[in-house]
Structures are given as structure tokens and as C-alpha cells.
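Right, I'll just put the structure down here and ask away after.
For this view, one protein chain was removed and the others were kept in their places.
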Amino acid sequence: MPLAIEMKNITKKFPGVTANDKVNFNVEKGEIHSLLGENGAGKTTLMNVLFGLYKPEDGEIFLEGEKVNIESPKQALKKGLGMVHQHFMLINRMTVLENIILGMSNELSLNKKEHRRSINELAEKYDFAINIDEKIENLSVGMKQRVEILKTLYRGAEIIIFDEPTAVLTPGEVEELYNILNMLREQGKTVIFITHKLNETMEIADRITVLRNGKKVSTEKKENTNTNKLAQLMVGREVDFEVDIKEKEPGNEILKIRNLELLADRPETIDLSLHQGEIVGIAGVEGNGQLELEEMIMGLRKVIDGHISLDNKEITDKSTKERKKMRIAYIPSDRHNRAVFKNFTIKENILLGYHYKSPFCKNHIIQEEKLKEHSEKIISDYNVKTPNSEQLLKNLSGGNQQKVVLGREVSQKPEFVLAAQPTRGLDIGAIEYIHNLLLDLREDNKGILLISADLNEVIKLSDRIAVLYEGKIMGFKDKKDFTRNEIGMLMAGEMVENEA
Amino acid sequence: MKLKDIIGGISRSESVKDVYISLFSILLALIIGAFLIFLIGSSPLQAFTVMLDGAFGSVSNIANTLTKTIPLIFTGLAVAVAFRCGLFNIGAEGQLYLGAFFSVLTALKFSFLPAFLLLPVAILGGIISGMIWGGIPGFLKAQFGTHEVVVTVMMNYIGINITSYLVNYPFKAEGWVAQTDIIPTAAILPKLIPKTQLSAGLIVAVIAALAVYFLLWKTDIGYEIRAVGENQTTAESGGINIKKNISLAMAISGGLAALAGVTQSLGVYERFIDGFSPGYGFTGIAVAVLGRNHPLGVILTALLFGALETGALKMDRVTEVSNDLVIVIQGLVILFVAAPEIIRSILKRRESQ
Partner (left out) sequence: MEIFNVLNFDLIPLTLRLAVPIALAAIGGTLSERSGIINIGLEGMMLTGAFGAVYGSFLTGSPWFGVIFACLAGLIIGSIHAVLTIKYKANQVVTGVGINILAMGFTTTMIKVIWGKEGMSDEVNNLSDVSIPILKEIPLIDWLFTDQSPLTYFMLIVVILSWYTLFKTNLGLNLRAIGDHPRAARISGINVTKYRYTCVMLSGLLAGLGGAFLSLVQNSLFVQNMTAGRGYMALAANIFGGWNPLGSFVASLIFSFAQAIRFNMIGYNIPDQFIQSLPYILTLAVLVGAGRKTRAPEALGEIDE
């Protein structure tokens, strides 16, 4: 029996990164196949290639033994491929029915009655209790997902790709999804399931393919593997960079978070405390509450429930400006939209957040010489590759832009540093530099909260590590009390038995 | 040092490419204008020659050009400041009417003041009325997100009607014309060149341009305004209050536009006259866009448009070509500058040929 899908040697590159590196990926007809890996492993890219959203640099795709050339989603749909996206492609104020029939026909009349009948039949077949005249915005997330599924089925999809389908579901909804997947398999459909979560993979998949750093690492049948093995494959057995981190006795508590609810639709809260002279690393796949945490600490997002205090002072309701006055340095995760002004000069970027007070501002007048001096010092201290401080920021490489951000924040002698995804997208040299900088800050008795999806980075730099998963801290202990494996499992939602 | 700073400011923090786009846009617009002139059956060469003479051909012509330039500098600055904060102030016309009227009213009502105070106070009265008229759309945008384009356009009509009512009823002077009494001599902006309309308003305009430059690039207030215009989320992360800056930028913008009316009323007409503006507020949009929202660019562009309009009047008298053609050129300019991609693709095609 020919394979439902055969992807051979797929290579897909983006500027600066090879997202898929000669990946071979096979799916058998009628199976549920899990595509497993961390952020940036290349899973979504691979499926976007399959679905006609990206064109690969190299490689071939065969469907049921026949070579195909899929150049657009429309073509993919015609070939029986369907995709349930991580961020739903649904129109909020339209009904379920309308979303399903959208773009299907060029006829003038909507034919709602006929479609209603057929869709209801289809929904019943899969046991979807769904009111197809309800507006999408009134549906629960689980229901919205069913609409996406129905949409693909209604168009005759035989192969359905799910992109991180449980990322947004409650545990109960996840169970229901498993039932749906089983039903799809019973009906002879082929299912591909992109995920970073181990428990779900083990629960539902027939076969599992692990991707890491753009390469395929292994394909196994479920019976032949277990969560431990998979975790190892996912995060790798790389030798950790040996870094001489001196033992340090942490100082006073500088940041305290109590009962902070991160995700709006989940009741879980977190507690966290950070001391001077230590680095606490928040590990976890992006999308599990990291952005919410970062923004709540900085006052850019309203706190739903809970308290944040800095240096024993309550800051939960304080403005961003007031918090910065309390010597917080902020390295935002979204450099382009939070950290820099692309069309301003380096000097003008360095001014941000400190522009209204001494030494850069006196009586509302910007002190040009002081600013220039300071900027040049940052450029030299932080090794920023640029002819001068008048350069527009967009002319700098990503790494150098980030160095400017770090220079701006750190040179103000903060007490607490919030570094979110500080080395994302940077080259090795810049990464090394920034890591050393953070370690120096630690040496200097500052408190650093490092939020990063890069597990290597978290392990290398942190004194204590907390794993964030679905808005909850899964484990919070000293680095030396963790095994790499354990962290990997926690990141994937797998609870670890506490060893005595 | 200041001038070098300013020029340096343009070529470094604004990209040189932007300046070329402006230059090219006006060139293209002029070419199309010439083509239109040709279509009407006139000679473009003759038309442009007459225009040039009308604008700069004699001392009195130059004075006229400069007189026309003054209000355009103000409205251009007004629109430019708003743009720097990411806002579209289409309401300069209404704001200048308010400025014109209330500066005159202040001059009339405060005539008891000693001479050296009356003029500044009258100017101030005009500025404040403009700041309020500009601040209202700013506030609405900041608080409710109401689109400032439609709000400012509506307030143009309302503002013009309010001043029209005031000058036709309670504050009307004797006689048939819809105008106020003449303002006290102390409140008149002195003439720079005798027997022309060119008043010290020009000096005020240049001072205003310098002040805007200083505010935007040398103060923290201006920094915040520009930051909000460049990237709201980044500005927010740096602790900047977005709402406050939107309201402030619009209020400043309104005050600048008002000065266009103030200098016309106190410098040229010496009273408020119903319907005195030939659309300075709208021309100001073209001035700001072409001038890349920079005070120096605004001054240069205002001068260009002042010359175009003055020259066009002569062209209108002497040739068959209507002076409203200048408005066409202004509109074309905005379109070309709005879509720099067009210019870039034209230039690219030239390169590859």
C-alpha cells in the first residue's frame, strides 16, 4: 500500500536559518502520526511546505505514490489535504455554517439550507454537538477547533494536519479531541499532529517523528518508545557548554510574585521569588504564558489576579514609567515592536525610558553631549559594530541591535533585569557576549529573570530553573537538582515522579 | 552650528532617499502640470516663465511671494507636527480661522493694554483658540479612538461657521462687508517692506519653525511625540504615555495652524474678514508631506508653493491658464509622495533599461 504522504529530502531556508534540513517524512494511510519537537524545530515549516504555503529549496512530495507540486493552499485543498491551524483561520462574527462554506462556491446563492443539512449530517457522523448557526466568537475554543475540522472534512479532506491543536484547549477539551482523532482514523482519514507535548503524543499517536533544529532525528512506532526516550530526542544529548559559574549566595529578595494568573482562561497561578545575585531561568515552549508574565511584570498588561512586588514594594498597579524608575532593566522578547525604534538613530534609541530625567534631560532640554558620550561608551563597551551613534538602528544587524538594547538598559545600573528571549535569532558571537554579560550582572549582585525558549541557554545561565507550562510552574528548583531530561519532560507537560 | 545641525539632521536621521523622493515628486508633478497646460492649448514654457517672473521678478513680487509663504509655513508645520505623532490633522483650516478671529477679538477687547503687550497677548489669544480646536480631536482620538480625519474635517466646517456667525452678527463692523472693526495700531504686525503686504509675520513663522525643530529634536517632550509616532508599542515599553502625547501633539498642531490665521489678520488685513483663507489649511497638507514633515523642508516647500501661487496669479492674468492648476500640482505631489513605491519602480525601470 503506497504511503499517504512521502516527503523526500525537503530543505527550506529562510534568511539566516535553515528551517528544514533534508527532512524525510512519511505518513501511512489511516494512521495518526505525531510530528514532535521544540520551538524552531521545523515542524510547522514542514507542514506549511506540504500545504503549499511555502516553496522548498529542495525536495519532492508524493501523495499516494504520485509526485505532486503544491503551489498554493487552494491546490492543497484540491488534493485532499486539510489543515487545522494553531491560530484559527475563522471569521469571528460569522456563523459556523458561513465559515465552513466560505470560498467554496462561486455560485451566487448561498444555498444555506442545503449546506446546513449536509454539514449537520457530517457533524453527527463525528459526534460533534455543534450549533452551526452560532457565531464563532460565541464558541468555546474547543468548539472553534471543531469548526476548523469540519471545514476541512466538508471540503473532502482525506489527510488532515493539526498544528499544535491542544495548545489552547482545556484538559476536558483535549480528551474530546482525542475522541475526534480516533473517529477520524476509524473513518479512514490520515492525521498528522504537530506538537511539543509528550503525553499527548504517547496517548494518541500511532507513529512519532521527532524533529530537532531542522533535522529529522527519528521515527518510531509508539510501542517502541516512551516519554523518556522521546524527551531526550527532542532536546538532545548535547554536551552543555562548560561554564565556570561560581557558587554564589543569593542576597535579598528583589522580586516577588504571588498568585499571579497568567492565562485568562485558566485558573492556574504562579508564585516566584528572585534574589539579588541570582539568575532564575523560566524554561518552556513559547506560548505557555511567558509573554503574559513579561508584560505583567513591566506593567504593559493588566494583572487579572495576583501581586507583584519589587524590592518589597507593591508594583501591581504601577505604571510602566514608575516601574522603570525603580531600576528595572527590560530586554523585551519582541525586539521590533517593544525594544527598538528602527527609524531612529542609535542615540535616540538609547534615550528611551531615560529621556525625561538627568543626566540626559535637564529642564526638558536633551543634553546632547552627555547622550553622545554615553552612547559612544555603550558602543565601545558592548562592541556594537557601527561607525557612529548617528546610524539608524535598522542599519545594524540583529545582534548589534540587541547589544544596543542591553547597553541602554544595563548601563543604567538596574537592580533587577528582566531578559526575555534575549538571544533569539542572534549569531553565536552575539549570544556568547550576551551570556557573559548576564553572568557579570549576576556577579555584580543583580537579580536576573531570564525567560527563554532556548533550553541550553536556561541551563547554562540559571541558578534556579522554573518550567512554565500552560500558565503553571511545573517545577522550580536549583539547577543542580534537575536533570536535563526532567526539564524536557516538564516543558512538554509531562509530570515527573518525585524521586525520593 | 544650528544650521549645520539642522541640515545634518536631515541627511542622517531622515534618509537622503526621502529627500530625493520629494524632489522627484515635485518634478513629476510639474511635468504633468506642463502637460495639462499643453492640453489646454497654452505654451508650458510661456506659462512657467510668466510664473517665475510673477513670483520673483520684482521686489514687490518677492514680497507677495513671501507674504503667501507665511501662512503656508504655519499650516505646514501644524500638519508636520501631527504627522510626527502618527496623526492626520486635516483641520488646519478651521484652526486657522479660530486663530484669526480670536486674535482679533483679543486685540479689540484688550486694547487697554500698553502697546508692547497688546500684540503678544493678541497672538497668544489666537494660539490658545487653535490649541483648543486642535486639542479636541486629539482628545477624542486618544480617549475613544475616533478617527481624527473625519473629526478635524467636520470641525473645519463648524469652526468656519462659528467665526462666520461671530463676524456677521455680534462683532460686525459698520457697513456691508462681513468683517470686524480694525484692530488697534499697537496690535498690528509691522510691515517688513513698506507698501507691500509682507509683515513681521515672516519673522514669527521662522521663529515658529525653529521652535518646532527645537521642540521635536531637542526636548524630551518632542522626543516622546516622535516616539509615539514612530512606534507606539516600543514607546509604551519605555514608559511613555501614549494618550497624553496624542492630545498634546494635536493641541500644538492646532496652535501652529492658528498662527496662520493670526498673522493674516494682524499682519495683512488688520481685522477679521469672513472667508479670507484660500485654503491654506489644505495646502499645508501638501507642504508637510512634500517637506517630509521637517521644519526646514516645510519652509522650503512653503516658499515653493508661495512662489507657485503668486506666480500663478500673474499666469492667470496674462495667459489662458487658470491659477487653480497649482492646486492640481499640489494634489499630484501628495499622491506621488504617498506612494514612494511608484517613484522607486520608475527609477528601477530606468536603471534596468
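The first chain written gets the first letter, and so on, giving A and B; residue counts start at 1 in each chain.
The working rule: contacts are C-beta pairs under 8 Å (C-beta built on N, C-alpha and C of every residue); 3 or more make two chains touch, one makes a residue touch a chain.
Please read all numbers here as calculations on a predicted model, not as lab measurements.
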Since one chain is left out of the picture, which of the remaining chains does it touch in the full complex? A, B
Please identify which residue in A:N106, A:N224 or A:N312 touches the non-displayed chain. A:N106
Looking at A:L90, A:V405 or A:L418, which residue reaches the missing chain? A:L90
In the full complex, subunit A touches the hidden chain through residues 73-74, 77, 89-94, 98, 101-110
Mind listing the subunit B residues that contact the chain we can't see here? 40, 88, 90, 140, 144-147, 149-151, 153-158, 161-162, 164-165, 168-169, 279, 282, 285-286, 289, 322, 324-332, 334-335, 337-339, 341-342, 345
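In this section, only the chains that are shown with their structure count from here on.
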Separation of the C-alpha centres, subunit A versus subunit B, in whole Å, is 48
Can you list the residues on subunit B that touch subunit A in the complex? 12-13, 15, 217-221, 223-224, 226-227, 230-231, 233-241
Which residues of subunit A touch subunit B once you look at their complex with the stated criterion? 298, 300, 319-324, 330, 332, 334, 337-345, 348, 351-353, 355-356, 361, 364-366, 368, 390, 392
